[in-house]
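Notes follow the structure.
Shown here: the complex without one of its protein chains, the others still in place.
For chain A:
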Amino acid sequence: MESTTMQQRREEILAKKAKLEELKRQRLLRKEQNQARQSIGSPSPSEVLQPTPRRTDNDKRDLDDLIYNLVGVGGSRPNSTQPGSPAGGRATRPHSVISASQLSSDGEAPASTSYQVPVSGMVDREMQTLSIAPLATVFEYDGNEVHASKKEKEVITYSKGVQASIDWSPPKSRGAGGSDSERDESPTRSPRASKRLSRRQKERDEEIRAQLKKEIEEEVRAAQKAAEAGEIQAGSKENYPFKTLNNEELTAVENSDDFIEFVERSTKVLERALDQQLDYDILADYAHGGLDVDEEDEGYGSSGAKRGRRIKEIAQFWDERWSKKRMISDLGFSTKFPELVLASYTKNPSAPHDPDGLIQVWNLHMHDRPEYIFHAQSDILTAKFSPFHPNLIIGGAYSGQVLLWDTRAKSSPVQKTPLTGSGHTHPVYSLDIVGTQNANNIISASTDGVVCGWTVDMLSQPQEFLELTSPPPAKTDDMAVTCIAFPQSDPTYFLAGTEEGSIYPCHRYDRAGAKAGVDGRVKYAGHAAPVMSLDFHPAKGQVDLGDLVLSSSVDWSVKLWKVRPPAATGPSNASAPGAAQQVTPILDIAREDLVYDARWSPVKPSVFALVDGAGSLEVWDINVDVEVPVQKVTPSDSKRGAFASMPSGLGYMNRSLNKLAWERNEGKRVAVGGMDGVVTVFEVGGDLGGMETRGEEWSGVKRLVGRLEAVGEGVNGK
């Protein structure tokens, strides 16, 4: 026992001597290196460290940790130095705690800013068994120093400071995560060994430590100054786990579903962000600019109008790739997300490889690109958002199919009716979704007079099948249905507009006094050409106006009808069987062009809008005037439409507007679209849209209808 202690002591003394020698050498070396460093610029630590083949694995690890410490970036990073280095973050770092104290107690050279790898490698190996410093000394470094050196990540030397910031670990663990490399090598001291230190040595150690500390402080200060002077050659690059992909990796990444999905998602977000900026700059400083005063009345085509009646163009949608050479066949706003507008398109005759049918869902906050694109094999003639399910879009196709798309799925329909068999075999120009949230049906009508009812869950087979035929006086049975419309209150009864111009009431089911199908006892006659649209009044106010119907036709007119309630037709029919009762419109508005669509405002009882073959959108308020529209605008030419490149002489054809749709919730926005494939969205002023309606507007319409009815009867001589 005694002898072993003695021997150890001797060994220690030997080591000590060696160490002192080394210390001197290091001092010299440090000076040299300091000079060298200044000229070279700080070499990246990994480079310096690499030529140390003799190191044990542990040491290498420590080095790596040191580097990470200095570089100070968490997470994954390319392991440039050693394969064995811990890949993880700080958590996995070997405990480097003790080395700091060891350093100072060893009385080694004061810390230097560079690594003295080769030297230390030689000397330290001899001293592996030595232990000098009491472990506690580590704590002597005060916090300030720690923080200071931590901030200066480029100052590689002060690994001690960095170490101190790391969680303390059991003393026996090897130290030196952050310390200079030669110190890592220096004795692995066990606590047992440290006890045996002589007091003298301890004192000396203290001395040296104090000296060391002073020097460290100085250097930290110097480094800070340097940093302040902006002389950090830093290394964002050093900090950054940067990696270059080669071609293969690049393709691999770009073909990954993750990437494709990410781009899809993130570019949408960005486009919205960029477009939003165009609308309004939240950093606008009105005190400075003064240039763009908010144009109150400068909306397109609103010249001279009262503010409440102005119409302002707010967006136009057209896509070079998809909208080209297609015509708009239908438009619709989403009820759940009022900023979404869907537009269905006919085929592009010059692109036979593109799908014929197309639906684009546009977002008012994203101007250059559709939010969603849906495809179909055949031209889509009509489409709308399901009012009961915000994700679903229902469409009717030229092939006679009824299709269902889901915004959560891909671009092809999630469901469609079969091409042959029980459904439609003629184009479906009109469809509607009727019922309630929990029980609703899709009702579709094709040009051969077939009306089918479907459930959203199953499109393989119609739930209802009804063939409309022309009532007796007609020469043929055939009835070419161009459009259907359901009243708000009754999903079992609808109107069907035909190509010959008449409008017939129809029942979905047998009922008292009437069979399912066309009710031959009443005929709404007035139009001389195909009926292009039918729209029941969306009565939601204090007066029931639900029996008012607006029809438009290519006979250059819009007509207002007061339809008979289905039950009331019974008795009158009994008296004169076979003779259909002809009902004339209560108001006939002649226009200067083909009228393709006419729709009631969803909120204002007296307001409706129409679009015509001349390319105008007209907004009418029948309380104000029944002969001229209160507003008339044409979409601007700013977007390149399908005919944009053509000479303006062709203006007549290309400007034609086919469809219009009101935003259903607030009634402030109207979307129109036509031959050139451009969707234009207008915003109407407070008199023509918006939630607040006054009672007199409702009663005004009621009075007007009463007056018109009286006049009509007077004219008819009844």
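Descriptive notes on the structure:
The rule is simple: contacts are C-beta pairs under 8 Å (C-beta built on N, C-alpha and C of every residue); 3 or more make two chains touch, one makes a residue touch a chain; residues count from 1.
Note that contacts and distances are computed from a predicted model.
Think of the chain that is not pictured: of "BING4 C-terminal domain-containing protein", "Roadblock/LAMTOR2 domain-containing protein", "Protein kinase domain-containing protein" or "Ribosomal RNA-processing protein 42", UniProt labels it "Roadblock/LAMTOR2 domain-containing protein".
Only one residue in the set A:Leu28, A:Ala222, A:Val253 or A:Val628 touches the chain that does not appear here, and it is A:Val253. In the complete complex, the residue from A:Trp318, A:Phe333, A:Phe374 or A:Trp600 that touches the missing chain is A:Phe374. Annotation: of A:Glu203, A:Asp281, A:Glu592 or A:Asp625, A:Asp281 touches the absent chain (contact as defined above).
Residue positions on chain A in contact with the hidden chain: 74, 76, 78, 236-237, 239-247, 249-250, 253-255, 258-260, 262-267, 269-271, 273-274, 277, 281, 283-285, 288-289, 368-369, 372-375, 407, 409-411, in rising order.
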